[in-house]
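The complex appears here minus one protein chain, its other protein chains still in place.
And now, chain A:
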Amino acid sequence: MASLDRVKVLVLGDSGVGKSSLVHLICQNQVLGNPSWTVGCSVDVRVQDYKEGTPEEKTFYIELWDVGGSVGSASSIKSTRAVFYNSVNGIILVHDLTNKKSSQNLYRWSMEALNKDSSPTGVIVSNGDYDREQFVESTVPLLLIGTKFDQIPENKRSDVLTRTAFLSEDFNAEEINLDCTNPRYFAAGTSNAVKLSRFFDKTLSGKIGHSSTIFHRTGKRY
């Protein structure tokens, strides 16, 4: 029933955006009752049915590695964190919709995880240094999740959604905006649940190497 291979998905983002709550919601289908500061890395496992409904259906375990910390951490913390970034099959980037800085820091997070961090001193790298070309070569699927959606007042929602649309275009990733304390966002059949399943299928197919789901990233938006 279970594949012997390991499928690893990193969950990255600034501290306090809600990564632990999100991982708990994805894996246990329950809201996390007592969120606390993540020290180091916490792992949880999601049971995913690959190609559900088809004759090739197989059950896999996807490991979600929730790495704690911030982009401005001391370099000793960063070098220790780097051991978690080996052999990654997918990355979920989490940002807080009410905090613009957490969205901007996602560029640095993705660079750090893909071992392309060029400024180890802790200075926030501005948008201009981010190079889309580097992400074209990478074959790791990305997913963008914005949290604390319920805390945005109605009149500001369209601005926030435009901003996240630009972000998802930059990362060439799908985006989901939700509130981690409300399980109905991932209820079966919602578009969010479909996007999440699609992302996990991409990670699994990347791992298995099925030719039918090869994922073209070149020449898309230039």
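In this section, contacts are C-beta pairs under 8 Å (C-beta built on N, C-alpha and C of every residue); 3 or more make two chains touch, one makes a residue touch a chain; residues count from 1.
Here, contacts and distances are computed from a predicted model.
Matching "Proteasome assembly chaperone 1", "Peroxin-7", "EF-hand domain-containing protein" or "G protein-coupled receptor 89B" against the UniProt entry of the left-out chain gives the name "G protein-coupled receptor 89B".
When the full complex is taken into account, the listed residue touching the unshown chain is A:36, out of A:36, A:115 or A:155. Mapped onto chain A, the interface with the missing chain covers residues 1-2, 6, 15-16, 27, 35-37, 39-47, 61, 63, 65, 70, 74-77, 79-80, 83-84, 101.
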